[in-house]
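Missing here is one protein chain; the remaining ones are kept as they sit in the complex.
So that you can tell them apart, the chains are marked A and B in the order they are listed, and the count of residues begins at 1 in each.
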Amino acid sequence: MVDWRLFDPLFEYARKRSMWIVSFCTGCGGIEMPPLATSRYDFERFGVMPNPSPRMADLFLITGYVTPKTLKRIIITYEMQPDPKYVLAHGSCPLNGGIYWDGYNAIKHLDKYIPVDVAIAGCMPRPEAVMDGIQKMMELIETGEADGWKRYKENYEWYRKNQDELFGEGWREKTARRWIPWLMDKKKEVKEE
Amino acid sequence: MVSQQELIREARENGMELLPLEKDTYELFFGPQHMATENYSLILKMDGHRVVKAIANVGFLHRGFEKLAEYRPWHTNIALLLRICVPEPDVPEAIYSMAVDEIMGWEVPDRAQWIRTTVLEMARVSAYLFWIMGLSFKLGVYTAGQWAAAYRERLMALFEQLTGGRVYHIYTIPGGVRRDIPGDRWLRELKDTVEYIKAKLKDFDNLLFENYIAHRRLEGIGVMDKKFALAEGVTGPNLRATGVAYDVRRADPYLLYPELDFEVPVLKEGDALARAMIRRFELEQDLYILEQLLEMGPPSGPYKVQDPRLKNLPRLKVPAGDAFAHVEATKGDFGAYVVSDGKNKPYRVQIRGPSISHGVRVIEQLLVGARLADVPVILMSLDNCPPDIDR
Partner (left out) sequence: MAEEVKATWPKGEEIVSALLEKAPYAEGSVRRERRLEFKVPADRIVDFLRTAKASGFELLLQITAVDWPNEGEIELVYQLFSISHGTHAMAKTRVPRDDARISSVMDIYPVAETYERDAHEFYKVVFEGNPKLEMPWILEDEDREAGVSHRKDFDMLGYVKKKYKILDRFDEDKENYVI
């Protein structure tokens, strides 16, 4: 039996150099993603690459404000990602609401619903700031401090309680079923059967 | 072998519903976690790879701007409302400021008008470059997208010198603009950039707009006719691709546009290719307009209205009244309706984003019968911008 913990430093080193991001550009920060991914600020040199599927992604960029409707999808996508997974919150809005501090439809503290490893302040953060955040994330991964995914597992009840308080009990099923009556050609069929 | 009936019964007993709901079709939730939709979701009912029914699910970006604007002073709203249109944030600034100017009865000085026109045109060019990037990524012509993103960076740098912000400028304010042009050097750099991008248009043609593969990919999908487009309230390049020469800059001229010489390109086909080509011609026209503006040069004079009320912006009170202002954005007719009741905060602000007309009903109808692979291309050819719809 091999003790795989011996190889952890090697794994962490490999992880920090190949972070694939979920291509879920929530909010306004999505506009800075193309410049970051293309020639001027090319973040592929850090091993960061956009990836369509959450099943193969390590890094989740929350680029900007989060509305409750999006947060439901963010939580589902986050739970679909395999371990280890890291969250980088981008801009002032996920931290404290930012300019929408009194808005009825913007999440004020993202950290209550999913664990955030690195947060970048500013509205909107410049690409340099985002790259700095990515480098900070790489440092944290190497030292093993980016443990948001472990915190999420350990404190799942607390996160779940906050989510349920915001959306109401059984929100996953409700969201999944919400559109069924409108997809059917005859509305009655669902109710009768 | 368990029959389908038994499976369905068993699922019901356990409180589940088995999809598909109907025979031979299946449901596909397209977005918001998808590269093509960006915070916009389509619920598709598919038969094989053809779309049978599409429903637009919007609201992922709803922040309630129209309610929030009622809680903030007049000038603070500029920093709020520009977040409605992320690719060209100067447009909401400009329409809001124009509407407030009209209620106040302010005549904006010449220099401010010149700066506003230039900023709007720069925003149009950068939004078109952003759109070229999006389209080429959807079509798989990645080189053109990389170029477009790189050329857009030049405009971003110019915006930064002018306004201090890269993406959000918060520059146009009621009564003029926030600060003056940094100097002649900025004008020279803008001129160089315009010439540079103009010279590169040929490359985009070779790679994307005259590309046989791109033509085959875009031709004949998402076809609208003139009557349908007018009834559905489609505006902008999407309407011009069906043969209606409606451009707000001509039909309802504002700022310096009556003095400028430009063409309104019109095509008749109404498919995705026509929409793409219209945008390409408009990019050329916008560069031409910028050249004319630079040749004209900024008129001398103040860059905002000389009014003592502008000195104390937080206490600015706007007389009771209402006004509608709209400009031509790259997506279409972008309008703002502002109502004031004489206080230091707006009574009601309504922003009319162009995507609310072509992003909901039109997409639902155009997608019927389309192939799944064409869905992102049709979305991109309409230039759907979800924050316009959600606000």
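The rule is simple: contacts are C-beta pairs under 8 Å (C-beta built on N, C-alpha and C of every residue); 3 or more make two chains touch, one makes a residue touch a chain.
Because the structure is predicted, anything quoted here is derived from the model rather than measured.
K.L.:
Which of A:Arg17, A:Arg55, A:Lys150 or A:Lys174 sits in contact with the chain that's absent?
P.N.:
Residue touching the absent chain, from the options given: A:Lys174.
K.L.:
One chain is left out of this view; which of B:Phe30, B:Trp74, B:Tyr128 or B:Tyr246 touches it in the full complex?
P.N.:
Touching the chain that is not displayed is residue B:Tyr246.
K.L.:
So one chain is hidden, and I want to know which residue out of B:Met35, B:Met156 or B:Leu230 touches that hidden chain in the complete assembly.
P.N.:
B:Leu230
K.L.:
Looking at A:Met49, A:Leu166 or A:Met184, which makes contact with the chain not pictured?
P.N.:
Hidden-chain contact among the options goes to A:Leu166.
K.L.:
Which residue numbers on subunit A touch the omitted chain?
P.N.:
68-69, 97, 101-105, 107-109, 165-168, 171, 174, 178-179, 182
K.L.:
For review purposes, identify every residue of subunit B that touches the missing chain, sorted by number.
P.N.:
Per the touch rule, subunit B residues meeting the hidden chain are 57-59, 62, 64, 66-67, 71-72, 76, 105, 107, 230-233, 235, 244, 246, 251-252, 324, 326, 333, 335, 337, 339, 347-348, 350, 352, 356-357, 360-361, 390.
The rule is simple: only the chains that are shown with their structure count from here on.
K.L.:
Centroid of subunit A to centroid of subunit B, CA atoms only: how many Å?
P.N.:
26
K.L.:
Which stretch or stretches of subunit B touch subunit A in the complex?
P.N.:
Result: residues 17, 21-22, 27, 32-35, 38-39, 43, 45, 53, 55, 57, 59-64, 67-68, 71, 79-80, 83, 86-87, 130, 133, 145-146, 149-150, 152-153, 156, 166-168, 387 of subunit B touch subunit A.
K.L.:
Could you please specify the touching residues of subunit A with respect to subunit B in the complex?
P.N.:
22-28, 30-32, 34-35, 37-40, 50, 52, 54, 65, 67, 69-70, 73, 77, 99-100, 102-106, 123-124, 126, 177, 179-180, 182-185, 190
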